[in-house]
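One protein chain is absent from this view; the other protein chains keep their places.
Here is chain A:
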Amino acid sequence: MKIVRKDYLPDGPGSVKMTPVDSDDLWFAYNLILPGDSVMAVTVRKVLREMASGSRDAERVKLKLEVRVEGIEYDKEGGVLRIRGKNILENEHVKIGQFHTLELELHRPFVLRKQVWDSLALEVLKQASDPTASADLAVLLMQEGLAQIFLVGRSVTTSRARIETSIPRKHGPAIAGYDSALNKFFQNVLQAFLKHVDFNVVRCAVIGSPGFTKDQFHRYLLLEAEKKELRPIIENKSKIILVHTSSGYKHSLRDVLDAPSVMNMIKDTKAAEEVRVLKDFYDMLSNDPDRACYGPKHVEVANERLAVQTLLLTDDLFRNADVPTRRKYVDLVTSVKGSGGKAHIFSTMHSSGEQLAQLTGIAAILRFPLPDLEDIEM
């Protein structure tokens, strides 16, 4: 995200002009823009004009509008953010109070005006504008008969391709069928790999699978690259890492992000940190269940007793929430930080965030055991 102009008071009103530059930025914008804020951007609108003769004429006009946000939609695949609301900027074509939907795309600047820039909003803004934190990683997860390609960004994991075929097992003569089916499968995966993995963008490509499918495919990949002179692969051979995962399903992404070889590449990024924190939480839950809790009620109680060491939250909780709820969570985060704890806000677009969202979206590792939490209704 490129910040063009900043003009705000912390915990006060103000506006920021920014330009999203990669797909992650739209996600940040999605988390930043709340109902009630106003967004100004250049947009295109179809305008009906009445001629003197009485005939009507429709025309697409490019104009600048500012809307009071009522609804916001994120299209992950299309890379578009749609903001619906009432116009508040007088214009010769659009009256005040008319509805309009702004489409925010990459490289289109917009101005976001908020009544209150709270600490969380500023945090998001800071993160979004930090260019060093990018962690673009292409992950190919496979198991025999199933392959999926993911792009792991700073805060968004997008699924790019999914290839599923049935591969016969070995039953006497069917062994020939096995070989050809496996070859066909690899062919398809290779096509998808070439199409979706751009080594100019990603730092490295990870191939993960249980068993030896990854080695088999890696060998096939290099062989085909030699045969067909696939420059991008030959030149970036060293950027391809093999990682052992427990399955080919999406939730095995955590095995990938957890692997030491990958960890080195993306060390300080949010994605890796999230995986680590969540793992800590799970470890605590299995080793000392009284020192870990989840669910808003439990965490709240724990916080009242100043027991929260690490707070885990999904960004989901802030989004589309009404002001008091958001306020509540912002206060929770501030109070945890105030009492010396840490707060991690997980992106629900990552697998770890997805996992946390399954656990009600809020969890905490505690300083000291609170066995009586068990008795409180969730």
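Just a few scattered comments:
One rule holds in what follows: a contact is a pair of C-beta atoms (placed from the backbone, for glycine too) under 8 Å apart; a residue touches a chain by one contact, two chains touch by 3 or more; residues count from 1.
The definition used in the following text is that contacts and distances are computed from a predicted model.
This complex has a chain not shown, and the name its UniProt record holds, of "BRCA1-associated ATM activator 1 isoform X6", "V-type proton ATPase subunit", "2-oxoisovalerate dehydrogenase subunit alpha" or "Tr-type G domain-containing protein", is "Tr-type G domain-containing protein". Only one residue from A:Arg108, A:Arg203 or A:Lys250 touches the chain missing from this view: A:Lys250.
Of the listed positions A:Val47, A:Leu194 or A:Leu359, the one in contact with the omitted chain in the full complex is A:Leu359. Contact with the undisplayed chain is limited, among A:Pro13, A:Gly78, A:Gly211 or A:Gly338, to A:Gly211.
Residues of chain A that touch the chain left out of view are 143, 164, 166, 168-175, 177-179, 210-212, 216, 244, 246-247, 249-251, 255, 282-283, 285-286, 289, 293-294, 355, 357-360, 374, 378.
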